[in-house]
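Excerpt of the complex: some chains, original placement.
The chains carry the letters A and B, assigned in the order they are written, with residues numbered from 1 in each.
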């Protein structure tokens, strides 16, 4: 595989979604025509080598997908594995988003003290949580639980959760931040106390 | 003069290692004696007396004092336990050194940004709704559990800072004792010490006061009682 093809493969893979061919050509600093040639080469490569991947073109976009030959096969593997029960950790994340939503991913990470992106993704795939625009920062999202999830617990509105008022407001995480400040420089305070 | 960064992350091992590296020494028992003075000088420096990890600094200081005393008194023999303690310190230093070097190599690779990306989830991948089978009460219990797991400010501060015994405080204390009475035995001052660390701090406080010429000590025999007296400026 030539270097351009490999780069196209890497980008298409990392994006997952369809990618605009023109944008890709610009990025690779090649002409549209060259771009088409590279795409053709990559398509051929997958066919000639009987890979499990293929390229799908639609309008001005191309997308890397798993080979249609294995469509059912892949779907049945996914079915089997996505339907696994949620882990306790994932349920904890769900409870955080329920009681504290709308909440950003990094706030969830902070509350649990571990990175939760994987679990958040998993919850979103199952339709338990939804992304909403972050009003404070348009570059990031916030999460809330879905209406379907509320219904599955027999309620209509988030406020109907047990102890919602109290648990939605409880100050959390602040203690952590304070102590970080204290340790990273505010030692004088501590000395004064000791005296 | 070398300065220790007074962040909580710089520990006694990294200080010792920097002293070794500065003098281009390998980590051995002999070279430990050579850097012991520098190390203790940093601890005696009042600025460093309230380091967050003072106790860890002091535990190692006690091993260094032991090694130093051997260097000063050739006839002095280490007990088996002391030998073990010194060997342990050497091993820990070498071990730490390996990881420090490994982390430097790791940083170089990390900075190359030869990053692999996983596939972003396809937008279409959202599946049908699958009920997790949790009730309202389950969710409540789960969230309260999460709240309980969050370390409180107090716990964290205590864990990191511990209770700092400041050298300064100890010196005030000693000064008070010797002013009240003509003579004070060292063992008396440490009779109520909570742990080894407090003994060490008291000892360091005594050394510091000798240096500042506010106190004189006498000792009749090797390992005999140390008697402290106030030194009055005439």
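FYI, contacts are C-beta pairs under 8 Å (C-beta built on N, C-alpha and C of every residue); 3 or more make two chains touch, one makes a residue touch a chain.
The model shown is predicted, which means the values in this text are computed figures rather than measured ones.
Written as a formula over the displayed labels, the complete complex corresponds to A x2, B x1.
Keep this in mind: only the chains that are shown with their structure count from here on.
We define each chain's centre as the mean of its Cα atoms; on that basis chain A and chain B are separated by 42 Å.
For chain B in complex with chain A, the touching residues are 6-8, 50, 52, 117-123, 125-140, 142-147, 149-154, 156-157, 160-161, 164, 166, 169. Across the interface of their complex, chain B is touched by residues 10, 13-17, 82-83, 85-86, 91-92, 94-96, 98-99, 111-113, 121, 124-128, 146, 148-149, 152-155, 160-163, 167, 170, 172-176, 178-179, 182-184, 187, 190-191, 194 of chain A.
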